[in-house]
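Apart from one protein chain that is not included, each protein chain of the complex appears where it belongs.
The chains carry the letters A and B, assigned in the order they are written, with residues numbered from 1 in each.
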Amino acid sequence: MRLLLLLLALWEVAGRVWPPGPLVPLPSAIVLDAASLLASGELFVHVLRSAVRVALGGGVGAGVGVLVGVALAAGGPGRLFDVPVALARPIPSLAWIPLTLLWFGVGEGQQIAILALATFGVVVAGTRDAIGAVPTAWLQAAENLGASRGARLGVRAQAALPGVLASVAEGFAAAWFVLVAAEFVSATEGLGVLVLAGRDLILPARTFVGAAGLAASAGLTAWALRALRGRLTRWA
Amino acid sequence: MIRVRGVSRTFVEARTSARVPALDGFELEVSRGEFLAILGPSGCGKSTLLRLLAGFDRADAGLVEVDGAPVTAISPRRLLVSQDPALFPWLTAAENIGFGLRAQGRADPARVEALLVEFGLAGAGGRYPRELSGGMRQRVALARALAVRPDVLLLDEPFGALDALSRESMQALLEATWLASGATVVLVTHSVDEALRLADRVVVVSPRPARVVGSVVVESARPRRAGSHPELRERLMGWAVP
Partner (left out) sequence: MPAPERAAAGWAVAGFVAFVGLWALASGWIARPQVFPGPLSVAATAWERRLDLVDAAGRSGLRVGVGWVGASALAVPLGWAAGAVPPLDDELRRFTGLVRSIPPFAWLPLLLLWVGIGDTTSVLVCALGAFFPVLEGARTGSSQAPPALLHAARNLGASPARVLLAVRIPAALPGTFTGLRTGATFAWMSLVAAELVGADGGLGQLILDARNLARPDLAIAGMLCIGAIAWSVSGVLHQLERGARRWGVA
């Protein structure tokens, strides 16, 4: 922490002594820009818009991801999903921009779709692996003690829960990761917009403010989901 | 009660496709209510036998019969407890013990409570497995098995991972519980002393493929104390393959 502050201080001082021109912002400029956005209430709007998008996109992606992940782990006809998922996974979510534009048109839907795709890719694999990693010893013990098929499924679900929740958290992290790209095409408000505004308006300070906001939001989401997971799986 | 005749089971190792014979023409009989110890060095033959008896696996050839009927499925009448207690981590000790009862729709909190006391776990019923020591976990595993009153109790080196003190107290506990339950017990162990401490009869088995090479009957009053059969010990050690 101290090293970071020291570097910022150096940056500031160096910038004042040798002004680098409008392309490289000083820490003071960044702070000022952030303050002005905060004061005008704009920052709040940007954060809120992005947060809602991530919540919706991540929610849909995680929900579908868990369902498909369960289907994949269940085997049998669920394995039919193997091929489409394997094909789609290596495709970066950003590459979906043209198709999503074509299908959802310009607007919130398209942005949320990109976020959902990013989350889905992570959650589906994580869920499938978590369910597959349940120790057979536990399932056999349950059967030995007389548990019915339904009860055994319950055992599998409980055992896989920590892993599934962890992959959901990773999924949301992935959503924040691609937010800038998701908002790239048509968003007018959002943290990604702030990041991009730096280039369009030649306001590099704003990019830093956006990036910092992004990092903070992603961190906060991760912390919240971790706390939730701790709550739900206190035994783990 | 238990009849194993000409049983063979061979495994194919996945990576090398090598055939590993775990059992080859194995023969064994256990009377009802008998405590049998199967003694032998670590290897998969003995564990495989227990798994066949529990119904977790099928023999390639031969007959595996319990109580007059061939073993075809897993059942709470033939309970297997391994070195890994396999407790369900999301359930408390008490909930683990009551699992089998609840699974069969015969929940019995009073019995669970009695078992907790009998196994020295009074007060620990509300703890999760991750909060329990190794010895306590194994006690919960045993209590969980005995809660459903199995006809046959199959134990695969259950105390192998415990320290000497815990092992001694667990052996005493097992003997007392068995005497009260009347179940038939098959215990797999690599400890000669443990076998002599607990069993009515000890059978020595050679490794891969497992084959019975010797057997002694332990006629001794119960409850027993450790180290009271030096001559039998010598005989058993004589058969044991290094």
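Everything that follows uses one rule, which is that a residue touches a chain if its C-beta (ideal position, glycine included) is under 8 Å from a C-beta of that chain, and two chains touch if they have at least 3 such contacts.
Please read these numbers as outputs of a predicted model, since none were measured by experiment.
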Options A:17, A:39 or A:87, residue touching the unrepresented chain: A:87
Touch with the omitted chain, as defined above, among A:120, A:138 or A:176: A:176
Missing-partner contacts on chain A, residue numbers: 1, 3-4, 23-24, 79-84, 86-99, 101-103, 176-181, 184, 195-196, 198-200, 202, 204, 207, 210-212, 214-215, 218-219
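Basically, only the chains that are shown with their structure count from here on.
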Distance from the mean Cα position of chain B to that of chain A, given in whole angstrom: 49
Touch list for chain A against partner chain B, complex: 135, 137-138, 140-148, 151, 155, 158-159, 161, 233-236
Chain A contact footprint on chain B (complex, rising order): 54, 56, 74-76, 78-80, 82, 84, 86, 88-91, 99-100, 103-104, 128-130, 144-145, 148
